Each structure stands twice: as structure tokens, then as C-alpha cells.
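As you look at this complex, bear in mind that one protein chain is not there, while each of the others sits in place.
We just call them A, B, C and D in the order they show up, numbering each chain from 1.
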Amino acid sequence: MDLDKLRKTAAEVVAREDVRYLLGWKKGTFGYRIAPGFVEDAESAAELIFSPLCTANLATYLTLTEKPPLPRGQEPDDRKVAVMVKGCDSRAVTQLLIEKGIERESVVIIGCPCPGVVDHELLAEKYPETEETAELKWSDKGFLLLQNGEETEIARDELLAEKCRLCRYPNPVVSDIMVGEPVETWEPDDDQGVAEVEGKNAEVRWEYWQEQFSNCLRCYSCRNVCPLCYCEDCILDRLNPTWIYRSVNFSENTAFNLARAFHLAGRCIECGECERVCPANIPLGKLNRKLAREVREKYGFEPGVDPEAEPFQASYKPDDPEEFIL
Amino acid sequence: MSANYEPNIVAFLCNWCSYAGADLAGTSRVQYPPNIQVIRVMCTGRVNPLYVMNALQQGADGVLVSGCHPGDCHYMEGNYYARRRLGMLKDLLEFVGVDPRRFHMSWVSASEGHKWKEVVEKTVEDAKEAGPFEGFRRRQIDW
Amino acid sequence: MSAMLLNKEKWSDFVGMLAGKNLWAPRESDEGLRFVPVAEGEVPTLDYNNTRVPPKEAVFPQTETLFKFKVGGKDLEEPRPDQDAVLLGVRPCDARAMHIIDELFSWDEDDPYYLKRREKTVLVGLACNEPGLNCFCTSVGGGPVSTEGLDLLMVDLGEKYLLEEVTEKGSALIDEVKELLEEADDNSSKQKDKLADEAAGKIKRSIETEGIPAGLPGLWEDELWQRVSASCIGCGTCTFLCPTCHCFDIQDETEGFEARRCRMWDSCMFREYTLHTSGHNPRPTRSERTRNRINHKYSYYVDKFEVIACVGCGRCINLCPVNIDILDILGQVKEEI
Amino acid sequence: MSEKPKVGVYVCHCGINIASTVDVEEIASFARDLPNVEVARTYSYMCSDPGQNLIKEDIREHGLNRVIVASCSPRMHEPTFRKTIQEAGVNPYFLEMANIREQCSWVHDDLEVATPKAKKLVAASVAKVRLLEALEETEVDAEPATLVIGAGIAGIQAALDIADAGFKVYLVEKTPSVGGRMAQLDKTFPTLDCSACILTPKMVDCAGHPNIELMTYSEVEEIGGYIGNFDVKVRKKARYVDFDKCTGCGDCANECRVKDRFPNEFDQGMGKRSAVYLPFPQAVPAKYTIDPEQCLYLTKGKCGKAPKCQEVCGVGAIDFEQEDEFVEFKVGAVIVATGFDPFDPSKKPEYGYDDYPNVITGMEMERLVSASGPTGGKITINNGEEEIEPKEVAFIKCVGSRDESVGNEYCSRVCCMYTAKQAHLVREKLPDANIRIYYMDVRAFGKGYEEFYDRVRRENVRYIRGNPSEIFKRGNKLVVKAENTLTSTPVEDEVDLVVLGVGMEPRKEMRDIMDLLRLSQSQDRFFLEAHPKLAPVDTATDGVFLAGCCQGPKDIPDTVAQAKGAASSAMIPLARGKVTISAQVAEVNEATCRGCGFCVEICPYSAIEMVTVNRFGYEIEVARVNEALCKGCGSCSAACLSDSIQPKSFRDWQILPQIAALGAMK
Partner (left out) sequence: MINKENPYIPYNATVEDTWYETGGERAIKTFKVVFDDENIRKSWEHFPGQCAMIGVLGVGESMISISCSPTEGEFLRFSVMRMGKVTQALHQLEPGDKMTVRGPYGNKFPLDQWQGKHILTIGGGIGQAPMRPVVEYVKSNYDNYGGLTMIYGARTSGDLCFKEEFEEMSKDDQLSCHLTIDIEEEQWDHNVGFVPQILMDLNPSPENTIAVTCGPPIMIRFVLENLKKLGFEDDQIYTTLENRMKCGIGKCGRCNAGNMYVCKDGPVFSYAALKEVPEAFA
């Protein structure tokens, strides 16, 4: 990835009059951290990076930004927001378009073809973090780690994030500007995480998930970070009616986690953010990917690919599978 | 499972086909197990999949959703939407280890009083085999 | 108060002797490290940096029943009193944190739930020899061997643990396991000081807090808040997992004919936290909420209780999914003051 | 909603229907302990006058504002008890029924199991009734007019009935003339009336009826609104002949430079016509039309020195400047009578329809035997070499019907009879011909049909049971290859003429009408009626009715009967002058709607639209329900992730407590 080109493009975009700010990735404050950056002027574009550390899906911010009551007479700022997207992130944007969560004219999409990002936890485990900020680059073999002045070659397979192993759209599916050449797509792995759970018998599965769900803190990070969870007033913490009580125990946690996953059926674009941010390390990705796979294989639908598609949950085919019906 | 365990089943029936079918079963004095309690909705399309989860959480051992056969929906398409949504839900529940015998969906038309009986029998029998569903109960919590 | 030594070989005996006491210690699981009741026969290790969920949950559980009642009834039943508990291996910062929130739970009106549990809980601390990446306890009045809040401090001297009594509760505990212990000598205390110095030296991150509490109110309107909160996703991780955060919500819940009123952790980073039913929200965006979080810890709490409500455990830095770093914010605050 | 709910529970004995299997007294005493229940009583027949009065008295005496009747199915008596409580001043929607008869006492025979179940059902009803909301039905005026689409016999009959009753009718026909398929028929089974003789007077009536505004050569462009208030826009296609001036003399057609150059649709392409034409001599209105795709002037911009027609038309009716015209009007009801298409036998190539001129369809046969047809009623046929009078005639039935291979599983219901009819006509005209009919079954179900079939058989028409597999040419004969399934012998039958008894298919263009009116198709692709038995002329769209073959194959008597049915149904709102808009409709919470439009996609009645509202200074899109169109199915609601759209009376906060009540009582 040619960073200069990326920064130049970004600088040009933020300089545009009709652009409010640009969402990109910046170096974080320590270790392998990356911080989402809100770039408002051309100079700051120089801080942008794009590296295998850039896991965050910035499309989230397109809908996360609140709209506090405008003082009377003040016009809303409806300039565009520019957003840098990897392949998976671009699918979030597309899905948002399908769901009218955003309007096409309200965004400038800067596509960043992505050879795959790393699993931060694995990385930190194998190459312990230091307070110095480290850099990670794509290399021929996989990744090149620059940490405290030292360079380390790391094989791609060693660190590649699970979502990337399974990725089928490393190149942005929608963009206004592309930085860099499209990457060659790869054969997605079999989803071992899901298969492993499926392989267990029902009771073991239930126990497995009960254990996982009991850990849930109900912090709602998974929901907040998800680019496709953007209801004004989420039903999962609404009081009237109360679908799910606020107390934290496995019954409510299970209800919460299932409902969250279900609401994303046919919408989740498998960016893996929810799993990444979950402070309780709940393997949310397995839930999402299981549903995504069913949606794909049984119903022939893939979210976030075709902006003209009918939303999965609001459509049907007369020949949808029904072998489960008595 | 203890032989005399009686499962508690909540059923969501569409007003036009299955509820009418269940009524017909009554009019024809067809006998079936009493474990099933019906909540009437206008269309299976109304059945929010979260209802199914909620019922399991609130104390149901099994849930049944029943509506018109494809193409016969009083509202033309409601049952198609229901089929898709609830099919997904079934996959999800199964994936987390909820016994698939706890949740069924069926098509029962207004003229199928006998089919209704069969569906109820099957649902009850399955729920019986699956046993009491304590795993997910709110009541399990130390109140 | 005196100090004793425990040979690590006797560690499992030590744990065994306390087994009847509702012993809690960190355990590793899928979710990471967390304080949990020690299972029968389990010998916890103390070889860890710190838990994800702070041990505050032992005295201030995430969900707690205030009282129960029957639906439609009017008789209230208070929950049964809690057992005594011993928390093994609490890091000094987390103990200090409890010490700090003791103030809150006992000012003016006492909070009986918290205070009773606190009273019945013995905190056995473990001094830090290896501080974590983002620890900055020394900047906020703590340190790797701080004993504030603890009843007993253990220091890992290599082959032995040094056990320092801090409170009566600590002494009483020591009495119960006296037979396993030996009297500490001068040497061990020197060793401890040395380790403490070393550990303090290894702490990489810091902030000069001087001036922050006084300066913060002046930055109320500063656009700094907007800047530092832009990427916040409002997930509340920083507050749920902060050992000094203590906000809670109260809800009534029913199941069948049983009901209870309970309280559960809440976070000032959530939108609903301050939302009025009318739709008016005094803190409408993440920027006001972030401002409140920082101000609460570094200014309001100081005003009320004369102590910074942050113990520098670094959890919020480590766990924020978008790298919102309290030290970074404080640094910017200092610049603006 | 803030008044305290005061619930009365009424448990019906239903004689012994309930009381013998459910301990009604126990139910009542159980109900008394449920929250908000003020009174609980039992009575032998709640639906009787004294039963209803019991409720009314309690409402008065105890100030009840919610009522539960635990008795039979709500499908039975909900309206009864709604009325009861309404009469006592309680909103009729504050009623819940616990179905303890059809779904409890009648399906269980043990007091020990039926009683606890009935308790649960009552408890769930109490949980819900406390949370119900008062609803008001609204009434809007109905426009006293009807739109009839399609002027075949179905449309004509419906239009005449409605017009005779004194309501305005807009009759819109796509082709230049009314009459439809029936006008093409020669004689009609089983009575052998001449089709034209019985149809033409009706056609004329409907053109002249003061209440009918006939729009031929026109199509409906747009329909908006809802029952009682449809807004219709019709495109009147340019005829290029001034409608008022044309006298129907036909001089133009005679002089047309491309005279008799084009296949005449009315004669199934067997006859020829000019670019300016009258579809058939008895066409109504008798006004000529220029086919813009054939007219030299209109296609090439030039027709000799000057268009011939223009020259010869004595009244100067030819007007090449004419443009399509649009008319808009309002109606209260719509009848769809767009008819059918005959099956296209090209889809069965084994019968060689495309290859051999002497393989023809039943429809062509109608024209061939018709005195007004291309041959003047003489049966002659070109066998590929010469024009002959056929000696050997074969009919094949069920072509394109009851045939999965072409996707038509249904029976077309007329082919049996019209082949019999045509066989009879052939026998009449060619007394010596050998006539055989290949058939699968003979369905002579109508009045006088079996008799007619017997008569034809006695006229020396041979019925061979077997479905021909192939038709091919041998010399100047056609060979029909089949197996006689009665004798299990193969047949190779040499004939001069094969008539394919083609069935009916839905009109190819019916999709347009479906979209216009939000109609759907049934399995057979004809329009779907609201209920196959009890609402065969209604559709899922209120105020839209079906008549004739667009709903499914039928003969003329059935078509006319259905047309009359549709007419009277359509007249109900017109006669009442008002339509009631259901109160149980969906409602959007605009404060939480996220504008995703899922509900819009889902609603089968297009009852939801997105509107822009101002939320705290920002323009945002939210959903809004058109209450007149919504039927309250609630499909939208289950898809709404933010639960922002909810059907009244079936809202989440009304159903969830019901679930909780059922779950709680183990």
C-alpha cells in the first residue's frame, strides 16, 4: 500500500468544499493500537495510515454520529463524509445503502483493497506489545513487523484474522475513489469455528453457549460498534415493552445475544468488529457467520453486495426452503 | 425424562387458517393433548421471531407457529415472510443448542382440523421428548 | 502491624485452610481473567497481571437484588445477608479503588448492600512486581505496594510471599493460618522495598495530575471534548471495567408471580443514562458524556471526596476498542489548561 | 390508557358444551384473583340476550371498562360481544375472548385437563385485555361510481347491472370494440344460441346506457387510493379517426392503400383487414380505428400523395394529428374482467400447429364455422397443397390444460363442451365427415351439458380415449398418433383436419393490472380471489372485484353469474355511500423509526410510504401508514427491527404479557 498516495488522495478529498471530514485510520497511542481518525483538514491527512493493524470498520461512524437537537434556525451540516473502507467495510456501506441508513450522495467512499488484517490478540500474544507504537506492513510473505527498531517477518497464516481467512470480498464492492490496485482474491477457508460448534451435540452446544453468554457484561459494545446496529432506540435496552431485562444473568444474556444475532441475520457483513470489541471475548462471530452462511446457502442472499438488492428480512422467495415445516 | 412430564407449549396461530383449523378441530370434536395454548394473531407474518425466544424464556417448553399454506395467506404474502424469518430463527436456536424439537412451524388450513390434531400431537410429543426446558428460564434466576 | 512469610510450597495448604471462607481468586477462562469463587480443591495461581473485570464485582455485583416481592403484594423481602468472603490476590490499584468508592457509598446516606459486603470481605492484596503496559498508579497516588483498601498485602519475594497485615481483618486472617507462616525478618522488608522500587521504575506511563482538578472546569466549553470523543462508540467498556466506576440503574423485574427490584451497573457513557422521558437529554452526545467521565474522575470526585477517582489501573486504556486513552486525554487537558 | 383497568370475566357454560368438560365455577373464582379483575361470573349462554345483559349490567354497576368472555371462538362471537359492550358504553375493542370451547372443552374430554388449560387461556386474556387500547373505526364517503376493466361478456354484464341500479360506470376496454372472446364465438353450447344474437344487444345497450361511460381502445394507467375512493387515470389511445364524426360507413377501409393486407385478430388471423379497420361488422362502437403500426402515413410519414382514407372520408373524420388522451375520475369500486387468452399450441410442437395449416385451434374453428367468419361459414381448409373440404376430422382435447409439461395443471372447463359443440357443427355442415375426438376425460358438469354430450355422441362422433403423442404428415394427410387407452392399442389415424381443443390461459398483460391494483395470482396464475368459496369475487384489495375468466376458466353462464355477483358486491359500498376503515391498523412510532423501509417493502397492500419529517431540526425519512389501505396483518411489524411499526390490538406490549401469562402458569 502506497501510503503517500493514500494521504494525498485523502488530503484532496478533505480539501473539497462539500466534504465535512474524512474517516481514516491513525496510529494509536501505544503498542499495536490503531485509532479511528476524523480528519478535517488536508494537513492532518498526513497522519493517516493503512496497515494490517487497521481492523476497525469505520463505516460505523456513518450512523453513530448523533444528531443533537439543532438550535432553532440552524441548518444541519449536510456536507459529505468521506470514509476509507476495506473490502468488508465497503459491504457495510452497501448494506447501509440497501437499508437507507445512509444516502449514496452523503458519502465519499475511498476504497482500500485489503490483503487481510491481523488478529490483534494473536499478535499481542506472540509478539508482546510494548508502549512504543509498532508498525506492521504487508510483505510478500505476509507481514513485516517493525517494533522498537527491529524488523520481523511473519507468515501470513500465522496472524491473519479469522474474518479475513473467510473473506470473499477483499476488494471494496463500492467506492468513489480507489487507492491502490485491487488485490487478488483468495479461496476462503472453511469456517472451522462454526463447523466445530456444529459438530458438537445439542447439549454440548447449549452448554458451550451458556458459558459464553454468562460472561456477557451487557456493555452493548457489540451493538454499538456494529455498523448495522443504528436504531435510534434499540429494542434490546428499551423499557416499554421490555424484551430483555437489564439484569445480567445467563437468561437475559442469552436472550440479548440471540436477539442481537437474529436482528443481523441477512444484514451482518462479517466485519468481525463485534467480536473484536467484546470485552468478554464472546465468539459472536460464530453466531453471525452461522446465520450468514445459512442466508447465503439456503436463501441465496448476500448482504452488502448489491445496493439494489431487496433487504433479506423484508423479502421472500416463493421457493424459500421449508423442509422444517410440519 | 419422567413419563408424566407435561410440556407447556405456546402456539401462535394466524386468524384465518390455522386458528380456524383449530376451531374446526373443535367443532369436529377431534381430541388432542391439552398442552397447547394458543395466542391468536392476524397473520403468521406478525409473529416476531423474538416472540418465540421470549416464550421459551418465559416458561414455554415448546413453541409452535402455524399459518396458511403458501399461496393461501389471507394477506397474500405474510406466511412467506414468516417462513423465512422463522426458518432462520430455527437455525439459530439449533446452533446454540436449543433442541430443534422445541420449535415447530406448520401450515394448517381452515379445513384441516385433523392436520391440526396431528401437528399438536407431534409438537407435544417432541417437546415431551426434549424434556423440560429449564436452561433458558428467567425463573431459574435466584429471585 | 506485623509481617509474616509464607513459603510458596505451602501455598496450597494456605488456600486449603481458607477454603471454608468463600474464597475468591482470579481464574483464566475464555473471557480472560476474572475473580471467581475458588472451587473445591482448586489452587489458584497468583501469576497474572490483572483481571479484566475488576474485583469490585465482589462487593458491588453487576446485578444485585435490592428486595423481592410477590406480584400484586406489598410485603418486601430483603435478600439474605451475604457470606463473609476473602479475595485473594487483589492488586493494590483495585483495592485502592474500593477504598475510594467507600466514600461514595457511605457519604450522607449509607448504602447498606455495598457496605455490609465490604465489611464482610477481606481483601488480600498482591503487590505488583511486573506492572502492566498501561499502568499509571503512581501518577494518581497509588503504587505497586500500596495498601490502601487492603486488609493484607502479599509480596512475591521469589520463593516466599511476604504477608503484611494492614487491618484487623487482615490480622485475624493471619491468625487462622499462623501455623503455616514464619516471622518475617528485616531482609524481607528490604527485599520488598527493592522490588517496589523496581516495579515503580518499570511503570512507563504517567501523567502529572497536579492542576488537572482545578483546571478542568475551565475547559468546559473547549472543543477538546469533541475531538477526543469523536471515535468513541459509547460502549461503556471503560466504565463497566473501571474499578472506581460505581454508577447503577434500578429496575423492577418480574417473572411469573415473583418480582424483585434490583440494581445493575450503568455507565455514564450510555445515552439512556441521563435521557429524560420527554426526549430531552442533558448530555446528548458522546462528547458531553466523555467530558463527564473525565470530569467525574478528575474533578467532581476530587471536589466531593478529595481524591481522584482513578487508580491508574489502565483498564480503560487497554480495553477501549478504539484506543481512547485517558492519559492521552489528560495530556491534552493539561495542554489546554 | 391511564384509567385503571377494571375487568369483568364471563365464563360461558354453553349449555353443557363447555360446562361438562371445564369447571366453569372454578374458572370464575380463579379469574377473580387475577389482577384488575372486578367481577367474574358464569352463565349458561353468554351470547343469549340475558347473558349479554349480564355484562351490560355489570358494566353499569361496577364501572367495568374491560371485558373477557370465555366461551366459543372469537371467530364466532367477537362481533356479538363487541356490540354488547359498545351498547353499554365501553369501547368495543376492550374485549378479549378466551376460546375455551373450540380449543378446549371440545377437544379434551377430561375435566382435570381442560379446566387448568381454560385457566391459562383466561389468564392470558386478562394479561392482554388490561393493555388494550380504545380504537375508533372511521368512515369515509364512497364515490358512487365503478370502474370496470375489460368489456367481454363479464365486463358488459357487470357494467349493465350496476348502471341499471343507478350508479355511474366507467367501462374501459383495451380493443376498439366491446364483446371480448364471446363475440368471436359462433354458436354457444349447450343451447346452440348464436353468440352474436345474444351478445350484440347487450353490447349495444352498454354503449347507449346513460350511466355507462364507455372507453374503448383505452387502458387504465394509474389507480391510487382505496375502497370508496379510487383515483383512476385512463389513457384513451389515439384512433386517428374522429370518434364523433365517424359514421362507420367503412369507405376508408375499402380505399386504404394497404387494403386487406393484415391478419384480422378477430378472425384469429384467418381473415384480412386494412390498416384502418372495424374489428368485426357488429363492433360496438361502430367506429373505425387506424392501426398506427400498419398505416403507411403513420409509419412512413407518407401515403401516396395524400392518405386515401382522408380523401374518401365524407365527414372528414380522419385525423392524423390525434394524440393519446388522458381522463381522470374517481370511483368507489373496481371490477376486473380482463378475460383470458387461448392457449398457444406452439408450446406443444408435437402437434405441429406451426407446421401444418390444417392443424387449427378451437378458437379458429369458431371463426371457421361462423357465418360471419373468413369463409362465410364454409368449412374448407388448406391441407398444405390445396383447399379442401375435410372428410376426416379429428379433435384433440385438453390441449394446454391438465398438462404439467406446459405448466397448466388446471382444467379449462370449456374445451369438452366446445369440442362437442364444434363436432356437432361439423356434423351439421359436413354430414359425411368422419369425426373423432381424442380425450382424457369428458367433463360435462353443467346444466344440460351431459344431455348435449349424449346428443353429440349419438350424432356419430367417435370418442377415443387417448392423448395423441404426435401429429405428422403422411402424403396429403395428417397422421394422429395415439394410444387408445381403453383398448390399449396404438392408433395411427389419417385425417384432413385437426382441431386442437385449446384451453384458457391468463392474459399475458395481466401483470400490469396486478401492479395497478395490488392483486396477486393463484397457483394457476389467474387472479387470486379473497376466498375460493366464500369470497370468490372479492380480492385481497378491498373494493376490487373479479369477474369472468380473469379469475379462472369458465363458460359463459358462469361468467355471467360471476359478473352479476361482482356487480352486486361492488354496489355494496356504493349503496351505503360510506366505507368503514378498519381500526385495527398499524401505526408507526415516528420517534423511533429508523427509516429503513423494510415495512414498505413488505406491506402487501402498499399501505406504507416514507415521508419526510423534521426531527430536532433534521429532515429525516420515516414510515407512515395509510390507514385506509392497511389491513392490520402485522407483517411489517415483525420485520421492523426497532419495533416502530405496530398493529393496533396486536402490539408487542399487548402480546408479550400474553406470552408471559401462558409461560408463568406451568
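In this section, contacts are C-beta pairs under 8 Å (C-beta built on N, C-alpha and C of every residue); 3 or more make two chains touch, one makes a residue touch a chain.
Treat the numbers as computed from the prediction; the structure is a model and nothing was measured.
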- Note on the structure: Note: the excluded chain touches shown chains A, C, D
- Of C:Q62, C:T254 or C:Q332, the residue in touch with the unshown chain: C:T254
- Omitted-chain footprint on chain D covers residues 1-5
- Note on the structure: chain A residues touching the chain left out here are 239-240
- Query: Touching the missing chain, which residues of chain C?
  - Reply: 66-67, 69, 71-74, 76, 78, 104-105, 107-113, 217, 220, 246-252, 254, 259, 261, 263, 266, 268, 273-278, 280, 282-283, 288, 292, 295-296, 299-300, 303-304
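One rule holds in what follows: only the chains that are shown with their structure count from here on.
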- Decide which interface, A-C or A-D, involves more C-beta pairs in contact, and give its chain pair. A-C
- Approximately how many whole Å separate the CA-defined centres of chain B and chain D? 33
- In whole angstrom, what separates the CA-based centres of chain C and chain D? 71
- Message: I need the residues of chain A touching at least two other chains; which ones are they?
- Response: 68-69, 243, 245, 247, 249, 313-315
- Note on the structure: Listed in rising order, chain C residues that touch 2 or more other chains are 255-256
- Residue positions on chain A within touch of chain B in the complex are 197-198, 200, 202-210, 243, 245, 247, 249, 251-252, 254-255, 258-259, 261-262, 265-266, 287, 290-291, 294-295, 298-299, 312-318, 320-322, 324-326
- Query: Quick one: in the complex, what on chain A touches chain C?
  - Reply: 28-31, 33-38, 56, 60-61, 64, 66, 68-69, 129-131, 211-212, 215, 217, 219-221, 224-225, 237, 245-249, 276-277, 279-283
- Query: Within the complex, which stretch of chain A touches chain D?
  - Reply: 67-72, 74, 76, 99-101, 230-235, 238, 240-241, 243, 263, 310-311, 313-315
